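Here the structure comes first, spelled out in structure tokens, and everything after it is commentary.
Removed from the display is one protein chain of the complex; every other protein chain stays in position.
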Amino acid sequence: MAVLEVNDLGIRFGGLQALEAVTFKAEEYEIVGLMGPNGAGKTTAFNCITGFYQPSTGTVSYRGRDITSLRPDQRAALGIGRTFQQVGLVRTMTVLENLLTAQHARVRYSAAEGMFGIPTSLVEERQLRERALEVLDFMGMAHLAHTRLAGLPYGTLKMVEACAVLATDPDLLLLDEPSAGMSPEESHEFGELLLNIRKQLGVTIVMIEHHVPMVVAVCDYIYVLNFGRLLAQGLPAEIQSHPEVISAYFGEEDTYGAA
Amino acid sequence: MGQLISSILIGIVTGSIYALLALGLVLIFKTQRVVNFAQAEFATMGAFAFYILHANYGVGYGWAAVLAVLISALIALVVERVVIRPLRESRDVTVFVATAGVGLFIVSMTLFIGDANIRQVEPIFPGNPGITVAGLPISYQQLLVIGVLAAVAALLTVFFKLPLGRALLAVSREPFAVRLAGISTSRLSMLVWVMAGLIAGLAGVFFAPTTQLTPGLFTQAALFPALTGAVLGGLTSLPGAVVGGLVVGIVQTVASVYLTNIGVPGPDTAIVFVMLLAVLFFRPQGLLAKEA
Partner (left out) sequence: MATTESAQSTTELPVQQAEQDAQPVAQERFRPSAAGWAARYAFAAALVVFIFLLPVIVPDESAANLVVTAAIFSCVALSMNVLTGYLGQLSLGHQAFFGIGAFVAATVVTTHQMPFIFGVLAGGLSGAVAAIILGGVALRIRGLYLAIVTLAYGLLAENSLFLIRGLTGGGAGLPADRPAMFQTNARFAYICLALLALLFAFDWRLMKSKAGRAILAIRDDEKVAASFGINITGYKLLAFVLSGIYAGLAGSLFAFQLGNVVASPFNLTLALTFVLMAVVGGLGNRVGVVIGGAFFATIETILELVHEYLIILPASWVGIELGHGLDPTLAPVIGAALLVITLIQFPGGIGQQIAPIQNWVKGDRFDLHAQKDASAVKGGASVGRP
């Protein structure tokens, strides 16, 4: 069964049909790309998958289980990790604290046990910290552990967000424009990193991306949205030469640049 | 029935005060997204200024009234420059707390410089004549308050048709565009606060004679109902402020009678509390505004 299945997803905002009859899926260990011009509904789809929006039609299933009515934090607890376009972190905390907080769903001790300082909670806190530092080390960010987020550059924040989401040991990773603001070289490195993460951690990834070269290099399968509907789907090579996809992107020269 | 009519009439009088304060609240909120906790104290200051000028220094009634209203406006302007402007980048809740600090400052300053004694402000008509409605005496002073509301509402309606008024409305929707057009948002901000101060001053000068003047009078008696009236009408709607204030006044007075009869303590506050929750739960944008 697919890790993620989105079936006939539709959602209206007032008079605007933001998504209609959108169906796509991600199989185990796939890296799936979600593309489309700005305003196509990609982030809206993500918001439906993670539970911030309730779709008017359709279902979202995770490993065969219908999660359409679950709250966002419940879905996160199942192992669905997500990054945000505007970097989803707690700005007033330090890098390390963000990683600790991000692991919230993984924490086994109850809130009460933590508040009263029950020994098992203390042990687990130490473990959380160790894991957080491990991840930071892995990503080369350990020196920033005790720095507050305010004032850090955008690129660094995106890396911190990546650390935070990795620390949760996710099963399904939803990345919203992860390479935004990166240079072509950085983007290429990031693509390598994604492949590495997929291999080492055994995650399934669904990625909203504009950077075509990276998408083509990294993704196993691509879905293209336009005006809230599915425009095309297929292997990267097919999508690259798909006439409708090209015309949908017409005028967006910065996204359809040469590899 | 008679009691109902007289209650409604009293309700319109107190509602007029709530409406006047609400107009100031909405004016500031509409243009700056700031809820001015000190709005009621501007009114109290107007009343005190009037009292000091007229009763202590013997200034003529008319002149004292005019000066008192101007003093209210001046206090409002000072608050805008000293407190509001430095906080223009802060969150709305932060500024709200700051205005609460200002309100507290004004009340405690009044107590510090003066005392807690009750003062009686002299009504405009000597001897305080009035009419009787269904056995309840209503003074001309109280009816005058309703008249002041009507006058202020009319003046504001005219004002917002003028270019300056339209610029003010524009700044509430599109502050950046207004700056680009060469209009100083800083001056518009001062203008708004001066207007709010003037309106509050009028409320203070005309309402104070109908009751006893004490420090913090308007904050005690009218701030919360005025806030509720503003929310009820819609915090971004000036006509809503008038409607909301009046509705709160009327419902409060009428319901209070009933609630007192069944032994509910503090009925004035309780009924307004219920109204506030009802608005926020069922129609948060208020009756006349489009969005919350």
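The letters A and B name the chains in turn, as written, and every chain counts its residues from 1.
Simple rule for what comes next: a residue touches a chain if its C-beta (ideal position, glycine included) is under 8 Å from a C-beta of that chain, and two chains touch if they have at least 3 such contacts.
Everything numeric in this text was worked out from a predicted model, so none of it was measured.
J.: With the full complex in mind, choose from B:68, B:102 or B:121 the residue touching the hidden chain.
T.: B:102
J.: Of the residues listed, A:107, A:180, A:195 or A:217, which one is in contact with the missing chain?
T.: In the complete complex, the chain left out is touched by residue A:107.
J.: In the full complex, which bits of chain A touch the chain not displayed? Write them out.
T.: 50-52, 71-73, 76-77, 81-82, 84, 88-94, 97, 100-107, 109, 111, 114-117, 121, 125, 127-128, 130-131, 134-135, 137-140, 142-143, 146-148, 164, 168-169, 196, 200-202
J.: Considering the whole complex rather than only what is displayed, give the residues of chain B touching the chain that is not shown.
T.: 35, 83, 86-87, 90-94, 96-98, 100-102, 104-105, 107-109, 111-112, 219-220, 224, 227-228, 231, 264-270, 272-273, 276-277, 280-281, 284, 292
The rule is short, and it goes like this: only the chains that are shown with their structure count from here on.
J.: For chain A versus chain B, what separation do you get between their C-alpha means, in angstrom?
T.: Their C-alpha centroids are separated by 50 Å.
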